[in-house]
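Moving on to chain A:
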Amino acid sequence: MAGESRFTSIAGTIAQAQRDAEREDERRQDEHIDFKMVTFSLGGKDYAVDIMKVKEIAKFGNFTYVPNTMHFVRGVYNLRGEIISVIDLRQMFGVPVPDEEKAQESGLIVRVDDHLLGVVVDSIDRVVGISSSEIQPPHPIFADVNIRYISGVVEHEGRLYILLDVERIFTREDGRADGSGLESHGAPGMRGGAGAAGAAGAAGASGTQAATGKQAAGDAAPSAGPAPDASGAGQSSAGAAGADRQAGAVARGASGPGRPQSAAADTDVSFIGEALAAFNAFHPSPINADWVARRFEEWKAERSRAGKEIQLRTEEDAAAFVHPFFSPYTEAFWGEDYLERVARTLPDDDALPGNLNVWNPGCGKGYETYSLAVLLRKTYPEKRIKIWASDIDLLSISTAPNLVFPAASVPEYYREYLVEGTNGFSFAEEIKELILFEYHDVLHENTVPEAGVILSRDLLSMLPQEAQHRVTADFSEKLGPGGIAIPGAQEALDALSGWRSVGGAVNAYTTVGPSSRSTT
Partner candidate 1 sequence: MKTKQDFPSINERKAEGVKENGDAYKVLIVDDSMFVTKQISQILTSEGFDVVGTASDGQQGVEKYKELYPNVDVVTMDITMPKMDGVSALEQIIEFDKNAVVVMISALGKQDLVKKSLLVGAKNYIVKPLDRKKVLERILMSLNQ
Partner candidate 2 sequence: MRVEYINPFVESAYNVLKEVLNSEVNRGDLYLKSTSMPVLGVAAVVGLAGDVEGRVLFDMTKETAINIAAAMLEGMDLEKPTELDDMGKATITELANMITGQSVTKLHNLGFQFDLTPPAIFTGENMEVSDTGVEALIVPMEIPQGKIEINVAIRERS
């Protein structure tokens, strides 16, 4: 019947459409996240940079202005001892810079050819995960001069992000990536409304092409090699690029035993790790791999219960993820329960020959140092004790030698060693004289002698993996016979070779192996 067949065909079409839509949804779900980008705004527009190129998200305090550079070179900045050039992308692209001088500017530290460059933007938004197949080539409307700085555009959750190719932006024609000789450009991206084909507004009208001269933009870096594999993904080999990225991500993350099989799970955990590292909250490594894996499962459950997504997009997310990691009594005097557990873990008096030297890198404000000092004084009444405590945070370590606190914050255990002052209590000279507080970078050479106790809680996980490696090697070398190392509560030194747990009441390890001087 004609009528019937018509209905059938309409029904058939609808059903077909429904099936198509379902398949599309499935496809979307299957498209796992294989590309992450840090998004930010510049002159009111949304931009993004591949997270693999971002070393850190930063707030820039004082720049040192360097004269005789192009106007978009803000100057140089001291990033924990390394001097890097800082570029203001707003100036560079001719985007209006807001009038108010902020005390701290938002920005990114990007890595280009082994150089670090600081980049100032209006504000950092968040880390967004997408499928690299979503990256579209830049719209032909962009004028030639600017199109080369754009890897592509991505639409995500209703916003259009312009993906910048940092390598192209910061590399001179001859391949040097040192921030010198940069040209001033118009802003890539469309003026006058997102998605508009408003030609005139497009970059062509903007920006002067300043002559490339020899500019001294901070430190003159030596000429780098050819630019590495372009990260500007999504143009063509999205799949391949995606796979590369995944492989890279896994390699960057914990290289511990037994990674979960599923590719999606792999990506998520290792990307969590990258986000953590980018926010400078935490660095996954074999030492904390177990904790990261357990925490991740917990986090997934937590977040889905709360209807929030798993990925870490902001600093707050990163902090929330890391929060349970920290050892007991962080930034506080050790309570009697913990003191007792540490006491039980300490070696016997006769197991530690000679004077007791203690190394306490990453001591912060000194709470744990004083706690340990009092514990050691009581545990080894006859021994000569000396504690080398250090931290790289100048503000924290500066307060340590004269730490003053209210009586209420101190357990009874410490009473006999307290003296009262005008502003509160502090420790008596006989405890203070045991401790040498130093402003010191644990990655630099130190003068600490062989130590019977190394107390370094949660420090290792705050260091990039390579640095963790160096520091634990140093621990291994410095630990004397019979000595123990106490890392953070969630840090397992025995994930590394040459260490074994002492099975104590607190997480503690000693060295083993032919190079070890352990007596057991």
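A word on the picks: all candidates are chains of the complex that A comes from, given by their letters.
Methods note: a contact is a pair of C-beta atoms (placed from the backbone, for glycine too) under 8 Å apart; a residue touches a chain by one contact, two chains touch by 3 or more; residues count from 1.
Computed from a prediction, not measured in an experiment: that's the story for all the values here.
Student: Out of the numbered options 1 or 2, which touches chain A in the complex?
Tutor: That would be candidate 2, which touches chain A.
Student: Under the definition above, what is the set of chain A residues touching candidate 2 in their complex?
Tutor: For this pair, the touching residues of chain A are 61-62, 64, 78, 80-81, 392, 394, 397-398, 400-401, 436-441, 443-447, 449.
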